[in-house]
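Only one protein chain is missing; all other protein chains are in place.
Note that the chains take the letters A, B, C, D and E in the order they are written out, and that residue 1 is the start of every chain.
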Amino acid sequence: MPAGSGRRVSRFPLADVAGLPEDLRERILGIQDKTGFVPNVFLGLAHRPDELRAFLAYHDAVMERDGGLSKAEREMVVVATSATRSCTYCVVAHGAILRVRARDPLLSDYLATDVRQAPVTPRQTALLAYAVRLSTTPELVEDADLEVLRSHGLTDDDIWDVGAVTAFFAMSNRLAHAMALVPNEEFHLMGRLPRGDRAGG
Amino acid sequence: MPAGSGRRVSRFPLADVAGLPEDLRERILGIQDKTGFVPNVFLGLAHRPDELRAFLAYHDAVMERDGGLSKAEREMVVVATSATRSCTYCVVAHGAILRVRARDPLLSDYLATDVRQAPVTPRQTALLAYAVRLSTTPELVEDADLEVLRSHGLTDDDIWDVGAVTAFFAMSNRLAHAMALVPNEEFHLMGRLPRGDRAGG
Amino acid sequence: MPAGSGRRVSRFPLADVAGLPEDLRERILGIQDKTGFVPNVFLGLAHRPDELRAFLAYHDAVMERDGGLSKAEREMVVVATSATRSCTYCVVAHGAILRVRARDPLLSDYLATDVRQAPVTPRQTALLAYAVRLSTTPELVEDADLEVLRSHGLTDDDIWDVGAVTAFFAMSNRLAHAMALVPNEEFHLMGRLPRGDRAGG
Amino acid sequence: MPAGSGRRVSRFPLADVAGLPEDLRERILGIQDKTGFVPNVFLGLAHRPDELRAFLAYHDAVMERDGGLSKAEREMVVVATSATRSCTYCVVAHGAILRVRARDPLLSDYLATDVRQAPVTPRQTALLAYAVRLSTTPELVEDADLEVLRSHGLTDDDIWDVGAVTAFFAMSNRLAHAMALVPNEEFHLMGRLPRGDRAGG
Amino acid sequence: MPAGSGRRVSRFPLADVAGLPEDLRERILGIQDKTGFVPNVFLGLAHRPDELRAFLAYHDAVMERDGGLSKAEREMVVVATSATRSCTYCVVAHGAILRVRARDPLLSDYLATDVRQAPVTPRQTALLAYAVRLSTTPELVEDADLEVLRSHGLTDDDIWDVGAVTAFFAMSNRLAHAMALVPNEEFHLMGRLPRGDRAGG
Partner (left out) sequence: MPAGSGRRVSRFPLADVAGLPEDLRERILGIQDKTGFVPNVFLGLAHRPDELRAFLAYHDAVMERDGGLSKAEREMVVVATSATRSCTYCVVAHGAILRVRARDPLLSDYLATDVRQAPVTPRQTALLAYAVRLSTTPELVEDADLEVLRSHGLTDDDIWDVGAVTAFFAMSNRLAHAMALVPNEEFHLMGRLPRGDRAGG
């Protein structure tokens, strides 16, 4: 039996999707239609509908916003900062999303283990270094850190976005650890195969 | 000239309240009516209305919810965890709110410096130790930590609340550090005086 | 009942002032006459008169000495370094003294939470950074750190003073933690009000 | 172009297999025959034939030895301890080997992110905790740690093996970081698919 | 030329003994008569006579006091805590004094490298663990730590002494690092030889 089968998914109650308020139920079923499964974070947070609703609104505001950061770059921030906090759910789930968004089967593994050696652009190296600093030792962030980002062409709006994504996932990492949330098995393989061979593709 | 006068309040643009969407403007003016000033966190986040809206919804969901944790205890979690991250805005602002909610002029100063020596109940000592662990080393939280809280009479709903407040302010601390957000001067004295003598009371 | 009432002040015996050797009794009564109360550190150390006597002599030698550092700056060093060691007694008591000496009701709160963001002069930023480094990781101090201070106009005598104050309070912090020393309640409000309104002023 | 293509594999010269001493050349070609590629660690170390030869002899002595630890468990130690040192090469390469040896496509991802939450047996949890402690803070290992392992049925020979594998990979991690060694792309997917679908299977 | 010859002894001025106030000059010459050399710490502090005087008074109060701790045990505290702060002067000088006082040529080397493995009595293991905790993370000292010491037969006066020695040398370590104080060469060999063979004996 592979690791993960039959494991407890969260320390707290999992929601029954059918019993959720309509807006949340529709959101979750929409994701299931698109992805083929319901990510466990939804099931883990939904026993608190107001918190899940705010979580989703915040998530969309920082992850879906148009701007200078690509969606793949936002996911890179998530994987790199979540790895510094050993957040299995966030690293595995967002590592999968990053593979899909960056069309790169390898990058998540690099970011999950050692962001400093990951083969990204100098601009991305800089923004990831800022994100990791803000995530792990936010009190050390200083004006000079923002100057570095500006020297790589980031606007203040872009810098805000890096910070907002980092901050939101500092929260998510702690929610996941409080739950001991287990990632769905589907995430582990997602985006690792060339499109034609993709499992469930 | 005392420290703080004329200081930069945030590294990012401060919103003009008059130009905000109506729901946010009304919320902020309501706070100003009640407290006498607009806390800087609103002005610092409001250049991103969607994010401020989600921030407020999340804040209310975890701080205003009925349950086994008193509002003062929620603020205790905020002050203790924000202190571990050297978050001046959160410690000063929520230290003030805690003084008011706990009707205790001293407790915030203890929690801000050394949560371990603060004169609180054994139950509060336990929930603050859990909050600090989840905030600083979330990956070390284990089932046994929750058992300790249950042994002090916390329900799983209460434990969730401690975790949710902690996680939300892990985000807030990082937003405040990204902004280098300065607390309003009014917070420093709030709740320190007996009611009859209170400055601005 | 506010936090702090009836608390144990020290893990070790508190001295009875009346029974102390005359030189210590007079010193303590002199402070009481001037301040209105006897700071708990005297009562906590006095069961060892030789140690209290040496402590006071050392304190006066580094805190009262004429030189390039103002008395307020010496207190800034005390508050900033004591905060890194979570020393409630030192932060609260010397935070109060700093408010009085600097005639600034806010500065102590900034230094107690995040010395890096405190609104002080560049020279003070530099000397506080040196003090915090010497306090927390003294083995990392190198010649270049002193050069930075010289570039801000500090003489070697001034640099010695910063180091001596830092070292003395590294000792004090540990004595206070060994005692679990509780600050007098009077310190919390001292220096927070405009002179006309000052409690006990 | 996916991440990793055309990257520098090591900071130091890569060996040309054809030019190696016969024993090393045969060993490497044998691995290539079996696995389909030459792991980069061989190419990175081989400019120093004596060191590669000693490395292989030591590796075999601790990884191939018969005893109470299964080969999969030895790889678990490698992945868990290498993850604490952010060693991309070791985590990716030995993560792959672990997937194959444990016939488990998920376990490596758990161990690579948060060994504490990995779904392993209590005996494995204990031996991994010992390995991580010996790897990260070896000076804190004490007799009581070995007693815990004995209470889970490990013999002293088994405990030695855990320690020897841990120590050997403490060396390997540092060699890999000195080289900035990049893992072969083949490792990322190895062992992730059911046997019938396995890439290169 | 051996290491140490002609090195700068301190970053700050060294005092000329002949020019010191009489009480300090006599004290220093007395030590020279007894030991054969003037320890550099005296020469390094003496440009501030008031501070050296207070330093000596405090030193004698905590190191020469009668009580349950032997003088050798006090030196053990000095070596063990100074080692955690990489204080070369204190480790080398007090390592020498400990060899003499304990009539043991090896113990200092053990304490200087890994206090946890030093071959001392269980009582000494406990008091050294307390001293190291108070020195490195004083904020973590709690009532339970003192209970452990009491269970080994230490009185509260003994516990105070351990804390006072630890605190005094937390100060000394920082003074030595501020000076980059170099130990006298004589200390390195002192107490290492059987009495008949002792260099300078």
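Note that contacts are C-beta pairs under 8 Å (C-beta built on N, C-alpha and C of every residue); 3 or more make two chains touch, one makes a residue touch a chain.
Quick caveat: nothing in here was measured; it's all calculated off a predicted structure.
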Which displayed chains the hidden chain touches across the whole complex: A, C, D, E
Which of E:Ser70, E:Gln117 or E:Thr155 contacts the chain that the document leaves out: E:Gln117
Chain not shown: contacting residue from A:Asp114, A:Glu139 or A:Asp158: A:Asp114
For chain E, residues in touch with the removed chain: 2-4, 7, 83, 86-88, 91-92, 102-107, 109-110, 112-114, 116-120, 180, 182, 185, 188-189, 192-193, 197, 199
Touch list for chain C against the chain that is not drawn: 139-140, 142
Residues from chain A at the interface with the omitted partner, ascending: 114, 116
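Here is the rule we go by: only the chains that are shown with their structure count from here on.
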Neighbouring chains common to chain B and chain E, by label: C, D
Angular offset of chain B relative to chain D [C-alpha, multiple of 5 degrees]: 120
Centroid-based (C-alpha) most distant chain relative to chain A: E
Cα-centroid distance, chain C relative to chain D, in whole angstrom: 52
Chain A residues counted as touching two or more neighbouring chains: 86-87, 139, 180
Which pairs of chains touch, using the document's own definition: A-B, A-C, A-D, B-C, B-D, B-E, C-E, D-E
